[in-house]
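Right, one structure below, let's go through it.
One protein chain is absent from this view; the other protein chains keep their places.
Entry: subunit A
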Amino acid sequence: MSAVIADPRAVAETVTDPELPALTLADLGVLRDVRVHDGTVVVDITPTYSGCPAMGVMRADLLHALHSAGFDDVEVRTVLSPAWSTDWISDDGRRKLAEAGIAPPGPAPERTAGPVPLQLGPPRRTASCPLCGSADTEQISEFGATACKALRRCRSCREPFEHVKEI
C-alpha cells in the first residue's frame, strides 16, 4: 500500500480561480478530473474561453498546491473537449458568485449541430441584481473586464454589477 499523504483530488479542489478568487476551479467546472496514474497525479483542466489568459496561472497554482501537499509527480493537462459551458458552474459556485456581487449565469444556450442562428435583437439575457435582488436590470456592455463577464446596471438601486454571460 502506498503512503498516501492526502487525497490529491481534495487538494486540487481547494485551488481558487485567479480572476474570481471567491470560487475554486472545481466550482467553476474548470477542474475536470484528478486521478493517480503510475504514481503521477494527473489533473485535467479546461479553458473557459480560447484566449483565457489565466490558464497558466491555474496550472502553476495547481502544481504549487499539490507539490506543497507532498505530491512530487504532478502533470496538469489541458482538455479542450467537450468545450466548457457556464452550465458547469456548480450551485455552490453560483452562490459564491452572487455573494461576491457578480450575477451568476442563467442556462447556457442550447448547442446544436447546424448553422448558428443570427441574433439581431438585443441579447435576451436577464440577471437579477446581486446587491438588492431586483429583477429590473439593464445591460451596459456585452463585454466586461474579463472575457467571461458582461456589465449590467440595476434600475432599482442604480448600482452597476458584473454578470457571467452564458455560453
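As a working rule, contacts are C-beta pairs under 8 Å (C-beta built on N, C-alpha and C of every residue); 3 or more make two chains touch, one makes a residue touch a chain; residues count from 1.
Convention: contacts and distances are computed from a predicted model.
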| item | value |
| --- | --- |
| "Sugar ABC transporter ATP-binding protein", "Ring-1,2-phenylacetyl-CoA epoxidase subunit PaaC", "Glucose-1-phosphate adenylyltransferase" or "Sorbitol dehydrogenase family protein" - which is the UniProt name of the missing chain | "Ring-1,2-phenylacetyl-CoA epoxidase subunit PaaC" |
| Of A:V11, A:V76 or A:A127, the residue in touch with the unshown chain | A:V76 |
| Selected residue (touches chain absent from view) among A:A6, A:V57 or A:A135 | A:V57 |
| Subunit A, residues in touch with the chain not shown (by the definition above) | 44, 47, 49-53, 55-57, 59-61, 63-64, 67-68, 72, 75-84, 113-116, 118-120, 122-123, 140-145, 147, 151, 167 |
